[in-house]
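Quick one: this structure, given as structure tokens, is what I'll be asking you about.
Of the protein chains in this complex, all but one are displayed in their positions.
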Amino acid sequence: MIAGPRATAVVEPLDTASAGAPTAGVNLWKEFRGRLSRDRPAAVSLAFLILVAVAAVAAPILGLRDPLDIHAVDRLASPFTTGHLLGADEQGRDMLSRLVWGSRTSLLTGILPVVVGGGVGGLLGLFAGYYGGVPRTLTMRTLDVFFTFPAVLLAIAIAAILGPGVRNLIFALIVVLIPAVARVAENAAVAVRSREYVEAARASGASGLKIIFQHVLPNAAPPVIAYCFTLIGPVIVVAAGLSFLGLGQEPPYPEWGLMLNRLLPSIFVAPVTSALPGVPILLTALAFDLLGNALRDLLDPRLAE
Amino acid sequence: MGPIVAFTAKRLLLLVPILLGASIVVFVLVQIAPGDEATMLLGPLATPQARDELRHHLGLDQPIPFQYAIWLWNSLHLDFGMSINKHQSVVDLISEALKNTLILAVASAIFAMVVGFALGTLAATRQFTRTDRVAMGVAVLLAAIPSYWLGIMLVVLFSIQLHLFPSGGMENYIDPGGIPDLLWHLMLPVIAAGAVPAGIIARTVRSSLLEVSRLDFVLALRASGLPERAILWGHVLRNAMPPIVNMIGLQVGYLLSGVIFVEVVFSWPGIGRLVFEAIGQRDVPVILGAVMVVSVTFVLINLAVDVIHLILDPRLRAELA
Partner (left out) sequence: MSSPNGAVLRVENLQTNFVTSRGTVRAVDGVSLELHERSVLALLGESGSGKTMTGLSIMRLVPDPGKVVGGHVWFDGKDLLGLNPESMRLLRGSGIAMVFQNPRDRLDPSLTIEAQLAEVLLLHRVADTREAARRRSIDLLREVQVYAPERVLKSHPHELSGGLLQRVMIAMALSAKPEVLIADEPTTSLDVTIQSEILDLLASLQRTRGMSMLFITHDIQVARQVADEVAIMYGGHIVERGPADEVLDRPLHPYTQALLACVPRATDGSARLNTIAGQPLNLRELPRGCRFAPRCPYVQERCLPEVPQLLDVKGRRVRCVLYEEQR
């Protein structure tokens, strides 16, 4: 694709010039289970993510110490000290507890923007791609303006201008994600529009909206969904990164990136504890990546490596 | 050469309205931001008259479209005004910072390309063996690493524990040592910034090489007796380049802004750090100027990548004509 600026998403874009054939939901599920049994990394990732999700949701009842409880005496305790399985942070708060509680925010800021941005961008691109003509040109050119900014920079600029806070962070990420998903969805919709069953539906006089929801959406959705899934990992990393820069979750509440920021001055004194919050960021992003690959192979097999 | 020049010219022309739109977006964003410049500069104890006077002096009491037009006009003359906090011309600040960021970004890109190519080629030529799986495992891991965390880990390991590399800064300010000193300071930030693109490039290289290897002409080349090595380097690689160049272009975009994390961790005096500090200090002229400059650079790099695409693939040139 030479013409026009390129997507600035942090991962490789899918070329969705031809979406997959109609797939029944049940078959998809069975095939997914089959794939998982062969793809060990993806299966492990799924198990890990389920574990993290459960821990995040069940945080209040897990019997953890209070994540906001300051214990100056325990400052920067190493892992495996009594009472602190993973050590304590620069204010003496329990690391394990803060990591688990922090997962709630980190996961939220990673997944919610993809869901909302993906939904909005996907629908936008779908409609633009299907209807074509002036609305499409208008929409895509407007989105092109956003593509002149590198994604991370734009997110930082928006979040910084709106001020700190989780809500502003999520909003900034949504704004950045919408154009990227819209472009992928537009490609998919354009491809599906020229398929025979769509032509047949149009010839039989069905309304545009009906065609979109009955034919275009089910067939253009799989590659778009697969693409969105591959975005989750990088968005988690970027969201934590923005918190690391001070643009997301505010202290004293726990969040993985923010914790890294707070512990930065202590890396000389307690290197292991200071680097600890980065591990869940990496593992979660990795798990989503591996799972996303398996999903992508399933939903858009042409791009399987 | 003709069609390439025409293509470049056409794209440059298209850039104008797009960049104009972008500048409007940036300007509007800054206007939306809460807080008032005059208050920030003078402090909370300033009198209302003082504030009004400063506002008038800074031209902030003019209607917004007017302010925008003036700013745009000046920008086209590369006059971005004066930094509110640093008392230097914005252009000077930006050009110095941009140069530093480009050094880091280019070095990281080179690192990413070398590592990515090595991993990807290794995996593709030994498809389905253990080497392939390990190489791809490394690539997936690299692609998921948070750059700021990797930076911290590298500092902890190489700087603090092993005293091998400096923990920050671009050069030894006390006793600058020229290029070797620069390279020494570049080592860790480059690895931190280049890891993710390296992983992504590795995967693209592998899949593109494999896809081209399956094409019919490779079988014909084997049938004429060419050794595998010549087929790979002389034919498969060149034909596999387009998607790889595409991906590298994307990654450069990522690098241009992604380096901000690395710049913060390593105190690298680049444009990412400049924007970040300016945002914290509400230094509007710097924010506007820097974001616009980064965008223009970004867009020009994308254009350059597309042109390289054209040069590499004669079929695309034919399509244009």
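Per-chain numbering from 1; labels A and B assigned in written order.
The definition used in the following text is that a residue touches a chain if its C-beta (ideal position, glycine included) is under 8 Å from a C-beta of that chain, and two chains touch if they have at least 3 such contacts.
On a predicted model such as this, the values are computed, not experimentally measured, just so you know.
A.B. asks: Which of the visible chains would the unseen chain be in contact with across the whole complex?
C.D. replies: Every shown chain touched by the left-out chain: B.
A.B. asks: Determine which one of B:17, B:65, B:137 or B:227 touches the chain that has been left out.
C.D. replies: Of all options in B:17, B:65, B:137 or B:227, contact with the hidden chain holds for B:227.
A.B. asks: Applying the definition given at the start, please give the residues of subunit B touching the unseen chain.
C.D. replies: 215-217, 219-227, 230, 234-235, 238-239, 312-315, 318
As a convention for this text, only the chains that are shown with their structure count from here on.
A.B. asks: Can you name the residues of subunit A that touch subunit B in the complex?
C.D. replies: Subunit A reaches subunit B through residues 2, 5-13, 141-142, 144-146, 148-154, 156-158, 160-163, 233, 237, 240-241, 244-245, 257, 260, 264, 267-268, 271, 274-275, 278, 281-282, 285-286, 289-290, 293, 305.
A.B. asks: Could you pull out which subunit B residues touch subunit A in their complex?
C.D. replies: Touching subunit A: residues 7, 18-19, 21-22, 25-26, 29-30, 32-34, 136, 140-141, 143-149, 152-153, 155-156, 160-161, 196, 200, 203-204, 206-207, 210, 246-247, 249-250, 253-254, 256-258, 260-261, 264-265, 272, 275-276, 279-280, 287, 291, 294-295, 298-299, 302, 306, 309-310, 316 of subunit B.
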